[in-house]
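Okay, structure first, notes after.
Every protein chain of the complex appears in place save one, which is left out.
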Amino acid sequence: MTEGGYVGVTASSMIMTNKKLKEELESTFKDIQVIVPEDTRLNITAREEDALTILKFLKDRGFNFLTLISCVDWIKENEFELVYIITSYLQKNDEYTQREKLQIILKTRISRTIPESKTVTPIFSNAEVYERELHELFGIKFEGNQRLIPLFLEREYKIPPFRKDFDTREYVKEVFDKIPFV
Amino acid sequence: MRELELYFGPQHLGMVGNFSITLKVEGDRILEAQANPGYLHRGFEKLMEYRTWIQNFPMVCRINVIEPDSMEMVYAMAVEKLAGIEVPERANYIRTIVLELSRVSSHLFGLWAYANMLGFDTVAQWAMYHRDLILDLFEELTGGRVYHIYIWPGGVRRDFPEGFKDKIVNTLHSIGSCIPDYDNTFFNNRLFYERAKGIGKITQKEAKELGATGQVLRATGEKFDIRKVEPYAVYDKVDFEIPTREDGDAYSRIWVIRDEMIESVHMIFKLLDAMPEGSVYNKVPNPFKWKIPKGEAYVRVESSRGELGLYMVSNGEDKPYRVHFRTPSYTHGLVILEKLLKNASIADVGNIMISLYVIAPEIDR
Partner (left out) sequence: MDKGSIFSPFKSIKYLFKKPKTLRYPFEPKEPAKRYRGLHLNDWDKCTGCGNCADICPNEAITMKEIPEIKPKPEEGMKNERPRVDYGRCCFCGLCVDICPPGSLRLSRDYLHIHFKTDTFNLLAKDEKLDKEHFLPAKEYSILKASLSHRKEDNEGLVSDLKYSLFEPERVPMPQVKPERRRLSFIEQVIGYNREQAEREASRCLECKLCEEACPAHLKISDYIKAISENKPDESLKKIFEDNPIPSICGRVCMKYCEDACSLSIRGEAVAVRWLKRFVADSIKDYKTTLELKIAKPTGKKIAVIGAGPGGLSVSYFLALKGHKVTVFDSLSGGGGMMRIGPPLYRLPIEAIDKDINHIASLGVEFKFNTTVGKDILFEDILKEYEGVYLGIGTTISRSTKVKNADRCILALPFLEENKIGKGVKVGKEIIVIGGGNVAMDVAREALRLQQIQYPGEKTVTKMVSLEDWEIMPATKEEIEDTKAEGIQFNPNWGPKEIKVEDGKIKGLLCVKVKSVFDEQGRFRPTFYEEKEMLLEGDMVIEAIGQGSDFSFIPKPFFEKLEFTERRKVKVDENGQTSIPKLFAGGDIVNLNLDAVTAIADAKVAAEGIDKILLSNLR
């Protein structure tokens, strides 16, 4: 029926629980913080340099679905937090196991003054468009992403509009109040 | 042959929604495509940071006009998770019924778009009419036809009105009785087969690499469906099948949509029978004083197009600190569309795009 397509999944990794994964992650990487807030979630906090290798590590263990890349602007700490949400497609086609429920949230912090990070497109090709969005809305540069062209916006903004110091109301006042009322 | 740049949309016959594609063509063949979203970018995620938890609830539905309920659901789920709010059992049943009804209505809309694009105007009109019947149900239940503003944190906004169960059953029966006509006129029509078979074909491996979900993935044979993978509401209490097709082309995707609609209708009948009595809403705190403890949540539901997720961060304040929607059309409409359009012919652009079931407002947010 199906052609499989399990990227780098071994039989042993299929039964791996999140606890085991946590141990494995902690022993493999330095300066990593792994918490299991609930059975189906795994939160990893890591250094930005390690993000790429951790993602590779996870993909090799069958977490082959990059759901979302997001960014949180922690303006008080002067940091951006990049959030990668990774999960996996089905291991066997007509079986739903605990494994697919597991979602991994990988968080890394980068400086807000020089917002730069490395692209993860070599590992997850659909990351390209997420990185484009974050580049546009937060002004984060992803080194290695060749296509950081505008996505949604048509105007130029002094401050990327999704940053916390961009005041929507002020902007609206500034831009649209000038347009005469019809 | 000379290379040309062609602007496809946002005003174009084969285009549904506010979306455009820039095509690099050589004769009839597309060398490269670039999807241009943003015509409907309203910055909802930013706007939500300015509004309180309850004020955001009427807003989320506007992200996806065609299927507002799963947007409301995912927002309600995220808030409930962050704030630790329980939902009454009956409310969960009602939510599931509403979500499945909206899946049917959304699929009918998708069928309208696809049939219309292919020139099957009769079927398109039927689909629109039948969608309208479901909108009538929604109007009776929620007070709004398009924006239901119904599933809110803590449950649902009002209980079923009197005799509503029978109305659902009658409406679904009258739609169901037309399935043979749909099949005759559209699905078993040789013209549809010829026009859709092999168009926009994607393998399962490629689909997974590009982050596909929903029909796009299921049309390649993978039974990936959040309702089964991580059941929410009462999907773990009701028995249903995940229809799939093997070929990964437009033809398979539209058949998956058809089968899903029928499966949803069966599911609604089962849910209506199993629905318990009781309250449908656990009151949330006073909206003027409601603060949600610090935390983050990622929740996901299976919308009619695929995985709809919401990453939400609370800073302990009365407003969300960050909201980010993971919409299915985002990957389908930007990543997969660009890939599938490569080497396709201009005549197939609309066909491929609509068969991917892309809804532009969902991409732009």
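Read from first to last, the chains carry the letters A and B; within each, the first residue is number 1.
The rule we apply is simple: contacts are C-beta pairs under 8 Å (C-beta built on N, C-alpha and C of every residue); 3 or more make two chains touch, one makes a residue touch a chain.
Fair warning: this is a prediction, and the values are worked out from it, not measured in the lab.
Visitor: Taking the whole complex into account, name the chains on display that the unshown chain touches.
Guide: Computed over the complete complex, the missing chain touches B.
Visitor: Out of B:192, B:298 or B:357, which touches the unshown chain?
Guide: Among B:192, B:298 or B:357, only B:192 touches the chain that is not shown.
Visitor: Per the definition of touch given earlier, which of B:30, B:104 or B:149 contacts the omitted chain?
Guide: Going through B:30, B:104 or B:149 one by one, B:149 is the residue touching the chain not shown.
Visitor: From the listed residues B:32, B:140 or B:241, report the one that touches the chain absent from this view.
Guide: Only one listed residue reaches the unshown chain, and that is B:140.
Visitor: Go through subunit B and note every residue touching the omitted chain.
Guide: For subunit B, the residues touching the absent chain are 51, 54-59, 62, 122, 129, 136, 139-144, 147, 149, 157-158, 161, 181, 183-193, 197, 279, 281, 283-289.
In this section, only the chains that are shown with their structure count from here on.
Visitor: Just how far, in Å, is the C-alpha centre of subunit B from the one of subunit A?
Guide: So the centre of subunit A lies 23 Å away from the centre of subunit B.
Visitor: Okay, in this complex, where on subunit A does subunit B touch?
Guide: Contacts found on subunit A: 1-3, 5, 7, 40-41, 64-68, 70, 72-73, 83, 85, 89-90, 93-94, 96, 100-101, 103, 105, 124-126, 128-129, 150-154, 161-162, 166, 168-169.
Visitor: Given the complex with subunit A, which residues does subunit B contribute to the contact?
Guide: Spelled out, the residues of subunit B in touch with subunit A are 37-38, 41, 43, 45-47, 50, 203-205, 208-211, 217, 221-224, 228-230, 246, 296, 298, 300, 307, 309, 311, 313, 321-322, 324, 326, 330-331, 334-335, 364.
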